[in-house]
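Quick one: the structure is below, questions incoming.
What you see is part of a larger complex, with each chain still in position.
The chains carry the letters A and B, assigned in the order they are written, with residues numbered from 1 in each.
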């Protein structure tokens, strides 16, 4: 019985330890270094914790186009490519997104953005909010943020 | 060979069972078909994954009021009714919301929106952000998004 008590205690400790060990930890996808040098921007592109991946707001402006106007469709592709790339850094795909927020400085781009957006997803789509905002950093027309959870589907 | 078939079948069942058991469960509440036909809008009204339900941005404009102005209080009711309906499709209620974001094109509506909003909740309230934005789709004054987790309380 003494040994049983020890055993029970050890099992109890192991269960607790397993809980700690099962803590998936967190995985950060760092923001790229600024093109012009200077301090790193104070955010990660994405953070994985407990199986949920929080995707930072991404923009799709062309770093090479110093303030020049970018075709809005090209920018839509660039921002979604950027989100896709960050997801891939965490072993995820666009299909794993469960929630997306699109901030957009010009709601007249709603339909053309949707046409591009559809090409990045399979039905059923993530939940989404589409918000007409005042201004985005670097003159972007779109900023896209989201939340992803690894889907159990095979072959993804 | 017979035994192998049985074994394969059992393995197959076990694999299926394991897949189902591991399946965190993803449930999509689809967006309604567009009133005027055309392709479905590229979002779901809500996505349930791992017990967390992501509620898309909902608006409360009146589809029957072709661009006509809608009383802002009536619109506040409509948008919250729409959120409530989507939650109910996932077996949830407003009390299960833990986080809400209200996007609003006119902050002078803050107090009147709050008066309507209170009538949809029991204390304690979800966390909330209230953001004055530039423009929303279909001329809406309000867009409401959120995150809900089934509360353990009985009788809900």
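Basically, a contact is a pair of C-beta atoms (placed from the backbone, for glycine too) under 8 Å apart; a residue touches a chain by one contact, two chains touch by 3 or more.
Remember, it's a predicted structure, so these values are computed and weren't measured experimentally.
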Subunit count for the whole complex, all chains sharing one sequence, 2 displayed: 3
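Here, only the chains that are shown with their structure count from here on.
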Intercentroid distance (Cα basis), chain B paired with chain A, Å: 20
Residue ranges of chain B touching chain A (in the complex, touch as defined): 19, 22-24, 26, 28, 30-31, 39-47, 49-50, 52, 54-57, 101, 103, 133-137, 143, 145, 147
Chain B-facing residues of chain A, complex: 51-52, 98-101, 105, 107, 110, 114, 117-118, 121, 123-134, 147, 149, 151-152
